[in-house]
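Read the structure below first, then the notes.
As you look at this complex, bear in mind that one protein chain is not there, while each of the others sits in place.
After this line comes chain A, so read on.
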Amino acid sequence: MDKVALELKNVSFTYPGAEVPVLQEVSFSLKKGDFVAVIGSNGSGKSTLCKCFNGLIPHYYTGDFEGEVMLLGESAEGKSVSELSRHIGYVYQDFENQLVRPTVMDDVCFTPLNYGLLDYRERGMRALELTGLHGMGREFIWQLSGGQKHLLALAGALAMDPDILVIDEPVAQLDPQHARQIYDILRRLNEQHGKTVVVIEHHAEFIAEYCRTVVLMDAGRLRWQKPVREALSSVDELLSLSIYPPDVTRAAWLLQPDRQTAAVYPLSSEEGQRCFTRRLSLSDIQETLAQPQIKDLHSTPSEVKPVVEMEHIRLSYRTIHKTLHPVLNGISLELFSGERVALIGNNGAGKSSLMKLIAGITAPTGGTVKVKGITVNGLPPERLAGIASYVFQNPEDMFIDDSVRGEIAYYLKARGLKDKDERVEAMLEAFRLQELAGRDARLLSGGQQRRVSLAIGAAVRPVVMLLDEPTANLDISTKQEMTRVLQALRGHVETVVIATHDMALVAEWASRIIVMSEGRILADGNKEEIFSDGQLLRRAGLAETQLMEMSRLLELPQICCSLEEFVARSEWRKEELVHGGSR
């Protein structure tokens, strides 16, 4: 257990042409069998650190490299990436681009075959077994779902039976269920097969549940390496770097009267249950205050004409086996002006398809869709452009011009609108893009790209705006920012619809929630109605946020959606401090 798998000694690295080093005198040792999370804000050098492990730095990225890397007790100096990669499996954040062969079996065997290992087929089979992909060997890559592709990328790394696995943001592109599945597999690999696992991760709740050690990177330096509980309890330090510890931990930190720096806080809801208690006196008052306010938000006068009307919508598409696959099974729905609608459900529930119908991108196989009284079915997308605007999940798919300003202006220019310059300026300001206006949107960071895509959608001044997974691939602090950006949409758009599995976003933002599963609507209501039914979310393949779970466990009168609300309604139980370091 205490053997060192990998060691970095005073490693510094500067990318060619860059002024500031990305890594500065990093010393780090990775114990065999450990499960490590690397955290840090964007650009702090997390990926760069991990690329030192297998020699991508300095062999592939040549730059100023100093220091020494020791792999399994041997110096890595003079060894090529290929040699080092025998012991280290690397799964990229954009894992799809690391699958280079047409079929699952070919891809999983690719690495061992490249190393000329005679048993490459057996290795491939074993790796597929470990990741739960057995029996899919003959499938083509493009037929797999996102989750399966990620598992395949992992299997491709496992086929070499490496000692160390590095996974860059394993759950960024997955829905909560698949995220958990990936982590369960990683845990099994770690505990039963003795693999050393390193993840770059933003989601503190996953770190708390699965990892043992946390490494904090800050501006190219390794600030510390601590056991997970100690690490995540450094709440103020993490917050100052825009890293958000689990909600329970933050709540505990907020409620702790004498915020001692050395204290350790609860990390999970179960632990939280023992530490918090319902606040009796104050909450009653607040409750009466809060209730009518919420009521107001939801009241939709029945005489108002709906913005979107869907009647008995059916949609199916043809599969490769020439059979029809139903996606939506008879959906009837009305959306009103002023609503903030969240469509939730796991992958494949039909959320995106439903939104594409409203935007006129696809035509239903049966039923009618009306937006503002116009029947949409099969209208060319150009015709509907000013009424419904659809923001793709991948912002890059929306970038068709060479500058941010050009992107936003494209629609306005195509229509030859007179006030286009003012509108572009207004959008740049609303989404804080003035400084980026001249840059190519493809080269911006994830959060900036997302803001641009929203500005493109809003510039149209549509009646309905449809957003597909607006918080996917974003780190938590950018996510928090997104919630604010979404508020900026309010003045420009009548109705906003978001498809997401990000429950925290739903909890903070939505006024109406529609739960979908297998092409049907399971439930439709406001936050309280949906979140108080714990079973419902599970049936739809979704996970509660920690705050929701805590509210339920503490039997609070109402499900809390924000940290402030939770802190106002609960109290720290003094006698129950958390003891013990590691879990």
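In the analysis below, contacts are C-beta pairs under 8 Å (C-beta built on N, C-alpha and C of every residue); 3 or more make two chains touch, one makes a residue touch a chain; residues count from 1.
Here is the rule we use: contacts and distances are computed from a predicted model.
Chemist: For the chain that is missing from this picture, which UniProt protein name fits: "Energy-coupling factor transporter transmembrane protein EcfT", "Spore germination protein", "Ferredoxin-NADP reductase" or "Putative zincin peptidase"?
Modeler: "Energy-coupling factor transporter transmembrane protein EcfT"
Chemist: Of A:Ala359, A:Val506 or A:Ala543, which one is in contact with the hidden chain?
Modeler: If we include the chain that is not displayed, A:Ala359 is the one touching it.
Chemist: Write down which of A:Tyr15, A:Tyr92, A:Trp224 or A:Phe336 is the residue touching the left-out chain.
Modeler: Residue touching the absent chain, from the options given: A:Tyr92.
Chemist: Among A:Val4, A:Leu113 or A:Ala488, which one is in touch with the chain left out?
Modeler: A:Leu113
Chemist: Would you indicate which residue among A:Pro381, A:Gly438 or A:Gly491 is in contact with the undisplayed chain?
Modeler: Missing-chain contact among the listed residues: A:Pro381.
Chemist: Name every residue on chain A in touch with the hidden partner chain.
Modeler: These residues touch the chain not displayed: 54, 56, 60, 80-83, 85-86, 88, 90, 92, 94, 96-102, 106, 110-111, 113-116, 118, 120, 140-142, 156, 317-318, 320, 359, 361, 378, 380-383, 385, 389-390, 392, 394, 396-400, 410-411, 414-415, 442, 456, 460.
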